[in-house]
Each structure stands twice: as C-alpha cells, then as structure tokens.
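Removed: one protein chain of the complex. Kept in place: all other protein chains.
Letters A and B name the chains as they come in the text, with residue numbers starting at 1 for each one.
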Amino acid sequence: MLEIKSVSKSFGELHVLKDVNLNVAKGEVVCIIGPSGSGKSTLLRCMNFISPPDSGEIVFDKVSWRSYRSKFNVLANLRYEKKLPQLRAEIGMVFQHFNVFPHMTTLENVSLGLQKVRKIKKDEAKQVATKSLEQVGLSDKLQVYPDQLSGGQKQRVAIARALALNPKVMLFDEVTSALDPELVSGILDEIRRLVREGMTMIIVTHEMKFAFQVAHRIVFMDQGKIVQVGTPAEIRNTQEPRAKAFLSSILE
Amino acid sequence: MDNSVPLFDFAAVWSSRALLLEGFGIAMFCATAAIILAMIIGLFIALMRLSNSRILRAFAFVYTQLFRGVPLYVLVIWVYFGLAIVANINLPKIPAGIITLALLNSGYLSETFRSGILAVSVGQSEAGAAIGLTKRQIKRFIVLPQAFRIVLAPSGNQFVDAIKDTAILSIIGVPELMRMAQQQADLFYRPFEFYTTAGILYFIAVMGVTKLFTFIEKRMSRIGFTNSSQKLTNVGEYI
Partner (left out) sequence: MDKYDFSWRIIQENLPELINGLIITLQISVAGMAFALLFGLFFATLRFSQYRILNIVSNSIVQVGRSLPLFVLLFWIYYGLSLKFKINFTDFQAGALALGITGGAYMAEVFRGGITAIDKGQSDAAFAIGLNRMQTSRLIVLPQAIRIILPQTVNIYVGLLKGATIVSVIGVADMIYVAQYVSLETFRPFELYSFAGVVFIALTLSVASFAWLLERQLSGKSRRG
C-alpha cells in the first residue's frame, strides 16, 4: 500500500537518508527504531512530503509521487502544490510536539480538515469531529482551547484531528517523547486501539517495549540507512552488530 | 512678569476650543486612515518578503528599507510638493498627509508582520499540511490568525506613533491639531497655553489608543489564546 523507493535526502552536507527502500502492506504496523539522528523522523516526514525527499519516489495506493520543483515554470509548481494535499489527506500524521492549533477550540481543530479538505458542511463536520473526539476520550473538552489542556490531552486532539479525515495510513512521529512520563501510557493505549482496528501504521518511537509488542515488523535505522527489517522476534535475536549494540544499550 | 497680563491664561484656549477639537478630529482621522492603509500595504509587503520569488523579495526589501529610513519631514514634502513637480500630481493636503503616513508606517508594519508570521512555529504549518490543507489554506486558517494576535501589540504602538506623527503634517498645511494650535498661539500670543493644551490632547489620544489595544489583547487571551511565541518588542524604532 505504501512503498518507499530509493529515497535520499540531505540537509546541506549532511546526508540524512541514503537510498532507503521500504514496503508497508495494508493493515501492517511497522515500528521504526534507531539511535537519534539516524533519520527515522526524516523518513517518516518524506512519506507525506512534509519534508520532500531529494530523490526517490513514494508509491501510495499504486500512485507514484515524487518531489517536484521547477526553477522556471511557476505554474507547474503551483499545480504540483495543489495536488500534494490529495496525498496528505489520505495519510494521517501525529507529531512529537502535538502542533495543535492554539487559536482554535478542540472541536475546531478537528473539524477544520473535514470542512476545508473533505469539503463537508459545517454541521456535519462538527458531528464527525465530535465523534472522533469522543473516541479519544475528550467529549467533555469540545469547546476548550488547547492552552487549557494537558500534553496528553493535546496529543489526543492531534490524534483525533488526523483520524477524523479517515486516513488509510497513520504516521506517528515520536508522539510520546514530549509527554510527562505518567501521560505516556494513555497515548500508547490510543495507538493500541488503532492496532486492534486494523489501521495501517508507521510508528517512529523510543518506547521499545511498546514497539516490540504492537509491531508486525520492526525497522532498525542507523546513519540514514535501514540496517535491518524483521519481525520483533527476529530483531530481538539479531546478530547484526549495530542493531545488537543499540538494543542492548536500551533494553539493558 | 513685568506686564499686567496673568501668568497663565487659558481663556484664549477655551475660546478657540472648537477649532482645536476640529484639528484633533482631523488628526485622529488622518492617523486612523493612514494606519488602516498601512496595514493593508504592510501585509502585502510582508507576504512578498516571505515569497519564493526573488524579485518580489528584493522589491519588498528595498521598500521597507526606504520607508523606514526616510524621515517623515522629508517624505511629506516629497509627497506633497515633489509629486506635483515631477509627476504633476497635485494631491489635496489631507490625502497627501494620509498617504505619507501610510507609506511610512507600512514600512514598519511590514517588518512587524513578517516577524509575526515567522514567529508562528513551523510545526503549525506542517500540521496544516499533514491534514491536507493547501498552502493558501494554511496561510489563511493557521498562520495569519496566529500572527495577527502576535502583532496586535506592536501594531498598537504603530498607531500611537501615527497619531504623534500627524503633528508634522502641519508643515504642508493640513489643518490638524498642531496647525490649529500654532495659528491660535500666534493669534493670541499665548504659545505656552496653546501648546500645553495640544500636548494634553495628544496625550489623551495616545492613552486612549494604548488602553484600547491592551483591552483587545486581554479580550483575546480570555477566549483561550495565550501564545507562547515570543512577543515582539522593538521600542527603539518608534520615535
């Protein structure tokens, strides 16, 4: 369903991704682990072109997407930028720092995409958004602004905002890293719920126990490359030296 | 005092109150019209400076530098007399004054708006993009509303400056407060009383506007929005 084909990206001299390939099937849960700076988040952000890759392609639902920027043809650039949202609307994303919109209530945060992207009428959008917020346990916070919410609640809003659009894939970018420890498990439970529902998901995380529990496959990245891909059991018993060193340093 | 006239005599001021108030009204009108115009121009210039096109960026850069660098005194003479000489455009006094103030303030406001837009974190645009909003929608629904709240206070300061700057329009003969005070002071030979009164009126206007903007800001934070983004202050540029 989501294919990453020889994707590379660099920031100036720094090569963050070097010819990365990965296939994610429908209903699969893939967790990406690895030391910080290994390119996990960048890879995730390339999948919906939030950070466009320098080269390579993303095939989603049999449609191929590449980065495009013409130096001269401004119209073509505009056309391309108009098309990208179609891809992004099908791929939900949740960020480390929540990125909820501070000037909108919880309900407005969630219904914005429904109204402006899915072009659903306001009343109906509010209903869908309410339902989406109920599912993450925030039905009593609909009219509240984000600055009155805890980190965990903000992240729930962000999850509801992504899910409301009924995406085919969900991307999670270290969604518990900015949370106080006591709030982490609640957010992980939300993801577990999605696993049970059969959602296709790609999860970048530092929560190893969680990753090994929920993932169908685990991807280990280091220095901009995918070093190893396998089932949790395979990765746990890996003989690959870098992966082994990383896991033993974390799992103790 | 060697003459028999009382030391302070505000009777002349009182008798000219209608003229002074009219001048006050004209000053406030000029400042308000100018600041509204300046906000519109300033927003466009700010968006140009943040655009992808190098030509637009360069133009906007020169624009801001030019109008932030030029003294108001020179600019007003240039707009009122210069345009007439060079382009044969004879603007009436009040529009010439408003245009001058608008040009000057748009230079400052565009910088304020630009930093306000930049103060909205990148994560906000990314989150907008992630749910499939187009660039234009991101700007309209996510970035600009947040930037607006950030630039509110500095825009208020700009408005205050515009009010103070109207006094300089007297040199091209705009019948605003300072001009009226000047005329009456010469007429009654009571400069101290008239300029003191003018000063008090300016003070009242400035305080009023300051209070108004503080109120709006409070109002906005009460409906839930307290942005963590840094507040913009560059007090030095507002003389």
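Please note the rule applied: contacts are C-beta pairs under 8 Å (C-beta built on N, C-alpha and C of every residue); 3 or more make two chains touch, one makes a residue touch a chain.
A quick note: this is a predicted structure, and the numbers were derived from the prediction, not measured.
The chain that is not displayed touches the following shown chains in the complete assembly: B.
Residue B:W78 is the one among B:F10, B:F44 or B:W78 that touches the chain missing from this view. Of B:T32, B:S115 or B:T196, it is B:T196 that touches the chain left out of the display. Contact with the omitted chain, checked across B:L103, B:A130, B:V151 or B:A185, is made by B:A185.
Summarising the interface, chain B meets the missing chain with residues 7, 65-66, 68-75, 77-78, 81-82, 84-86, 88, 160, 164-168, 170-171, 178, 181-182, 185, 191-196, 198-199, 202-203, 206-207, 233-239.
We take it that only the chains that are shown with their structure count from here on.
Between chain A and chain B the centroid-to-centroid distance comes to 45 Å (mean Cα coordinates, whole Å). Within the complex formed with chain B, the residues of chain A that make contact are 48, 50, 74, 81-82, 84-86, 88-93, 95, 97, 99-103, 105, 112-113, 116-117, 144-148, 158, 161-162, 165. Of all residues in chain B, those touching chain A in their complex are 53, 121, 123-124, 126-135, 137, 141-142, 145-146, 149, 223-227.
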